[in-house]
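Here the complex is missing one protein chain, while the rest keep their positions.
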Amino acid sequence: MARSELTITPELLDHLSNLAKLKLTEEEKRIFIRDLNRILEYFNVIDEVDTSGVDQVFHILGLTNTMREDEVGGEPLSQEQALSNAASKEEGYIKAPRMV
Amino acid sequence: MSGLQVKIGLECHCQVTSLKTKMFCRCSSDYRGKPPNVNVCPTCLGLPGSLPYLNRRAVEEALKVALALNCKINRKMVFYRKNYFYPDLSKNFQISQYDFPLAVDGYVTINVNGREKTIRIRRVHMEEDPGRLVYKGRIDTSPYTLVDYNRMGIALIEVVTEPDMESPAEAKAFLEELRSILEHLEVSDGSLEGSMRCDVNISIAGGTRVEIKNISSFKDVEKALAYEIMRQRNLLRMGREVKRETRHWDEVRGITVALRAKEEEMDYRYFPEPDLVPVEISDDFIEKVRSSLPELPSARRARLVEQYNLTEYEARVLTADKQLADFFEKLASIHGKPKVDCSVVINELLRLLNEKNIEVRDLKFTPKEVADLLFMVDEGVVSWKSAKYILRRMVETGEHPKKIAEAEGIRRISSVEEIEKFVSKVFEEHKGDVEAAIKDDKVIHRLVGEVLKETRMLADPKITFQVVSKRIRELRAERGLASA
Partner (left out) sequence: MVNPLTLTAKEIAQQVSSGSLSALDVVELYLDRIRRLNPKINAFITVAEEQARRAAEEVDKAVKKGFRGRLLGVPIAVKDVISTKGIETTCASKILRGYVPPYDATVVKRLKAEGAIVIGKTNMDEFAMGSSTELSAYGPTRNPWSLDRVTGGSSGGSGAATSARMAPTSLGSDTGGSVRCPASFCGIVGLKPTYGVVSRYGLISYACSLEQIGPMTVDVEDCALLMEVISGRDGFDSTLIDYEFRWSYEGVKGLRIAVPKEFFSEGTDERVLESVWRVIKLLESNGAVYEEVSLPLSRYALAAYYIIAMSEASSNLARYDGIRYGMPYDPSLPWHEAFSKVRGEGFGLEVKRRIILGTFALSAGYYGRYYLKALKLRAMIRDQVLSLLKRFDVIATPTTPFPPFKLGEKIEDPLSLYMADIDTVVANLAGVPAISIPAGLVDGLPVGAQFMANYCREDVLLTVAKCVQDETHFDKLVPGVAKA
């Protein structure tokens, strides 16, 4: 495929991997430029269908209005449980990386 | 340069503090003052496999707000995911709304310096509050970040205005009105820390739109706007460009700072939240909620003017804070002199609250005790001047006014006999003034002042004046002088 025909260019791939917070290796980028454009080409089959006037689906069976009462309950976790899977913690807080 | 037109739009995030639980899970909504990460469950902690479940009351509360803001209610409301990464978001997306928000196209009327103005509301929607980040020192130098998810998932109502405000004062007036509406609806208690937060958009003619994010209290909005207008005007005056950007309000330094990071390249990729179903809002339900709306600030102001004969200004000051207005009405119902009661509340009590930086709810006494104090004044037991002092002591100690008066020996001296004793003493000590007063009426006031001082201001000034005048008249008569 000529580069001019690519939907997902290396620049767009960089943008997407930044949005998705996924650091890709050069090898992965090469594979993705190849695969993703092929897959998109396959996806473009949907262009054949005229969907104008069709409502998008939300719940596929059309379910609406599932709500609960405002009562405390559920499955509360203790601080120990909440932190049990965190790699790094301090005084009950979960430790995250620095912001800047 | 001050003539340059300013346009301000607001996005206000208000916590629904009237709920018992969070928006999408059954954790308590009462997260303040707790140790970190004790008010969480798999859902608000974003554990793999957890799912949201919508709180019905949250929808009702938001609907109240939308109706009070005169909005059109969408018959179908859908939640969307707003996708962005940030350490305070446990799922790295926020459940919010996009297409099909709860309500659109409302308005609020504000009043600045007696001039009425309508501010249009673009939309009202619901979303979840993120967690709280804690830094070691400043955000930009902290070596790591601490995260507390107790707040994650608290129900928020977002109110977005059109850019209809033209000065920081108008923005302030809008926010005060909004806060008062939310308090009258009993949806959100604006006095709780962080319960009302704001993003602002501002543009000056000749510049571009700048967004200031995350102003953590309504009070700071006016300051942030004033700073930003000054900054932009200075740039324009120097012929420099105002960049289209997002800035951060640094409340410690009182300035706005540019968010530099490249990571801020935003594309939120909104899409319908598949784990929740649409909410259909029926006409019946809307009418039910509408008919149950309490009296709102605008109606209350009109009533206060009508019922208590207050001025428009007084009514406005009172209703800016629902608790203050409630306090006044209770006081007036007990004491029964609305003009006096209003004056006490907005001049004396409000000044003390501001001075001590506390809220009405922090007061350790009720309107009943203030009424008792005013009855003491009415009965002449204490002077008006003493009453002000006692009120201050009440705010400080919460003691009953009678107890304060007793403990500090505060009473009103109004017996002629008792005052005469003080007068005699002063006349002894200020012979020169007495001589002068015999010749000149004006000096009588100086003597009255001395007597009052001698009584630690407890004596009734009127009676004191009468006693002093009488003595002077007697002295003149003794010397065969007519009145000066």
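Letters A and B mark the chains in the order given here, with residues in each chain numbered from 1 onward.
Throughout what follows, contacts are C-beta pairs under 8 Å (C-beta built on N, C-alpha and C of every residue); 3 or more make two chains touch, one makes a residue touch a chain.
None of the values given here were measured: they were computed from a predicted structure.
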| item | value |
| --- | --- |
| Omitted chain - touching chains that are shown | A, B |
| Absent chain, residues of chain A that touch it | 8, 12-13, 16-25, 28, 31-32, 35-36, 38-40, 42-46, 48-49, 51, 54-57, 59-61, 63, 66-68, 74-75, 77, 81-82, 84-88, 94-100 |
| Sites on chain B contacted by the missing partner chain, in the whole complex | 42, 45-54, 81, 83, 85-87, 90-93, 144-145, 147, 261, 263, 267, 269-271, 274-277 |
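Operating definition for what follows: only the chains that are shown with their structure count from here on.
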| item | value |
| --- | --- |
| For chain A paired with chain B, centre-to-centre distance based on mean C-alpha positions, whole Å | 41 |
| Footprint of chain B on chain A - complex, ascending | 15, 18-19, 21, 56, 58-59, 63-79, 82-83, 88, 90-100 |
| Complex interface listing, chain B residues touching chain A | 19-21, 25-28, 35-43, 45, 53-59, 76, 78, 85, 87, 92, 133-135, 139-149, 261, 263, 265, 267, 269, 272, 276-280 |
